[in-house]
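With one protein chain held back, the other chains of the complex are shown just where they sit.
Note that the chains are named A, B, C and D in the order they appear, and that numbering of residues resets to 1 at the start of each chain.
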Amino acid sequence: MSKKTLVIGGGIAGITAAQKIAQNGGEVILIEKEGELGGNFAKLAYTFPVLADAKMIVTREIQTAKATSGIEILPQTELRGVSGSAGDFTVELNSPSGTRSEHVGAIIVAAGFHYMEPTAYTEYSYGRSPKVVTSLEFEKMAAENRLPKGNARVVFVHCVGSRDKAKGYRYCSKICCSYSAKHAIMMKKANPDSKAYVFYIDIRALGKGYEEFIRDAMEVYNVRYIRGRVAKVIESGSKLIVRAEDSLIGNPVEVEADLVVLASAMEPPEGSRDLAGILGIATDEYGFFQEAEVNVRPCHSSKSGIFLAGSCTQPMEIASAVAMGGLAASEALTLIR
Amino acid sequence: MPRLDKVAQIPKPEQIFFFKSCVASNKYPGIEACGTESLRILGVEPVESDEQTCCGGFVTFANVAAPTASMPAVARNLSLAEEKNLDTCVVCNGCWTFLNEFGHFMNNNAEVKGSVNMMLNMMGREYKGTSHVFHIAEMYYRLKDDISKHVLRPLKGVKIATHYGCHYLGGGKYSAIDDAQMPTYMEELIDLMGGTVVPYAANRECCGTGFTQIINGKDLSLDHTQRKLDSVQEADPDMLIVQCPYCHSQLDRVQQQLNFRQGVNYQTPVLHIAQLVGMALGLPVSQLAFAAHVSGRERLENVLDRVGR
Amino acid sequence: MRLRIDEDGIRNVVEEAIGKSLTACLQCSKCGGGCSHSEEFDLTPRQVVESLLDCQDQNVLDSRMIWLCGRHCSGCQAVCPVGLPLNDIMAVLREEALKLDIEPKYEQPSLVYHKFEHCAKHRGEGEASESMVGGETQPA
Amino acid sequence: MADNFMEEYGKETSRDVSMRTKKYFSDLFSLEMPLGRMMKMMPGMLKFMMHGKDTREDLFKFMPQMMPMMKEAITGKKEG
Partner (left out) sequence: MLEQVKDWDDDFYETFKPIAMGFVNEAEKCLQCGKCTGQCPAAAVTPSYNPRKIIRDLVYGNVKRVLSSVELWQCFFCSGCYSVCPMDINFPFFVFMFRLAAMNEGYGWEDVKQLEGYAEKSYLKDGITVSTFERNPFVMDNIGDISKIRVEAGLPPERTVSPRGIAEINMISDLSGMTAFMKQIGGVELLDCTTCTDEQAKRCKTKPMPSKVGKIKTHHRYYNYGEPGGKKNAEAR
């Protein structure tokens, strides 16, 4: 019975799971596809709902993970093969320095998510006009202080790729409402005399302090919320014309914007189906990993001994990913003690 | 971007049934003349038939004819092509949508097909549903390598703006060869023939005919077309390329009507894609039949001088 | 009509007067729902705020709502979850309307949906649109 | 003349209007061949027959197909 656990994915869920196991006497091998840890969390400038400094939190978490004894971090490493059963898996890990096989008691999958590239949304001229960006690029622009200056008008578009049977996914990505409000507030803070517009269908603020956060955007930062999904973004000269319907009045409206930010859908990471194939666990119709029982056993995959954590199971915000990381850790601990 | 899998499905036949459109034949003969001649040059022999009547879709969707009257009419027209077992090539977005829409409708609805065939058997015809319907712009895009081989009048220095038309891309959301919001296959054809593409803001807007609005709600139709023409005039192209004779008729004639009613001065010539390809392939000027055009005639003459008579 | 939205218009005057931003409005229509005189008005308070934000100033200033609402009852202001001072908004709009010398409208509003006024003879408009004349007409 | 559509319809509710609409469309799209409809088709066929020799031959070639439909329309029962 090996006392080690393999954690796949170095995002916030993976780091939390690894820490919890190591603090409780277990040993962890944390593998990460990229060069360094942090995953999607590292790409953010601020977090909602309290606009905390994301960079500072991520680096602190990574430091504590590196400092904790019992966690072996292998960057640029991928899982090649798995055999054995719960409590006694042999896994082959492939890294630039060669392959390595290990004996582990449990496996935690924390592969994270990927923002969908909205290339199918040609009606938003994404890819044709440099002024139409996804939320990830907006974060980068905010971090590098390249946000539009002067009395620019910025439009945030909800539900790009989510809640869309024709060109995207039918599910709702849960956090776009909150982080669009965050982007609007960041925009207003960076450039007070800019104007921010948000086009929404429904506002889904599903966490503690989220509704107040979005209400502050409306009341304190004067962000104009218009209920109507954006129908078209047209390039006209140097400006972008955003067309939608203000469905609370029933008239089509038009806003001339300097920057359009698309809140694209959260989809499973690339290669999630191959990883599921290697591990031998099921995925749902979209490619997210399938939980054993949605309500009572969210962390168990379809194979015993393999546990799921973070946004590789469904779109989710950071707090839930951390909570799920902890739960997966405790499940793994029951196996490897 | 064009959906290349869909383009690959279009065969390169020796013969094709050329479906004549009503507005093209009676208002802009250049479309029909250049369409048939250019297909012949590109190695596809167009076969026409006097039995072929109108697609019947206009009278149906304008609620002048009962819907049950249009499916047999479409089936009858397609059965003409099936007798010679050819695919069908249409020059008009409207014909393409009705032949496709009702054609597919009958293919996956057996009793309707049965009752339609019952009517057609009375005339000794039978609708099997084997003839595929292609738009002439799809054929040009499919044969674009042959076009580049046969270009005799390269359109150097000619500023060309495009207008795709709604029924082909909007109605054919899943069956057209390009997506509905950012189509580029016409731009590629124009680059191929040496012209320079001129983008303008209202590129993907409707031409304003509104199918029957030009007749029933004329003020709405003129209002919308004026907005489109203003946006075209900003880009000031040498010519505006359309893909449907009905858009052609609307954009061409409404310019004159707006000049008359409001004293503005819209002078942009409007050409069908078939006429543009005909011009590039070096067809005689008489066959291009620019005499049938209403507005922008001097500019068209000056383009012809530049490109070579 | 397609409305072009920008930030000017009388909403700035209203916002300065009440000191609160109109974008705070939740658009939940508690005011319109709760109003006991809604039959007499042609706009609900929610629609007034939304029209102001959509720069439909003329529509709001021509409406009957601003003249009758908030004079003796503050039903809407009491229930507003965001605490928007709707009566003061109406008061400011009344002043603005008077400044633009729009005469007040107190009478009973005409009914909700109105006639199709196409008949040139009665509307005094010269040329009925060509399309109304019978016989075969042209596509363009 | 009523001022809006609610006065125009007076007491009639959408249910009665939708009954009429559904009945109209079920007749329009019905594919069965009751006798009444067969009778309505007769003048069209006669005009087509009068048109010319070739059209008359096509219609006669169609006759054998016509017989079972006529029997079924008259007797009103499906057979075979």
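Rule of thumb we're sticking to: a residue touches a chain if its C-beta (ideal position, glycine included) is under 8 Å from a C-beta of that chain, and two chains touch if they have at least 3 such contacts.
Here the structure is a predicted model, which is why all the values come from computation and not from measurement.
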item: Which displayed chains the hidden chain touches across the whole complex; value: A, B, C, D
item: Touch with the omitted chain, as defined above, among A:84, A:127 or A:252; value: A:252
item: Selected residue (touches chain absent from view) among B:10, B:220 or B:304; value: B:220
item: Contact partner of the left-out chain, one of B:13, B:29, B:154 or B:194; value: B:29
item: Footprint left on subunit D by the chain that the document does not show; value: 1-2, 4-9, 12-15, 17-18, 20-22, 24-26, 28-29, 40-41, 43-45, 47-48, 51-52, 54-55
item: Positions on subunit C where the hidden chain makes contact; value: 1-2, 39, 42-43, 47, 51, 56, 58-60, 62-65, 105, 107-122, 126-128, 131-139
item: Subunit A, residues in touch with the chain not shown (by the definition above); value: 123, 159, 163-168, 201, 227-232, 243-247, 249-253
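To be clear about the criterion, only the chains that are shown with their structure count from here on.
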item: Subunit A and subunit B: spacing of chain centres that average the CA atoms, whole Å; value: 46
item: Geometric centre distance via CA averages, subunit D-subunit B, whole Å; value: 35
item: Computed distance of Cα centres, subunit D from subunit A, in Å; value: 60
item: Partner subunit D, residues of subunit B touching it in the complex; value: 66-68, 111-112, 114-115, 118, 121-124
item: Subunit A to subunit C touching residues, read off their complex; value: 195, 197, 215, 218-219, 222-227, 243, 246, 248-249, 251-256
item: Complex contact set, residues of subunit A against subunit B; value: 120-123, 125, 128, 166, 232, 234-237, 241
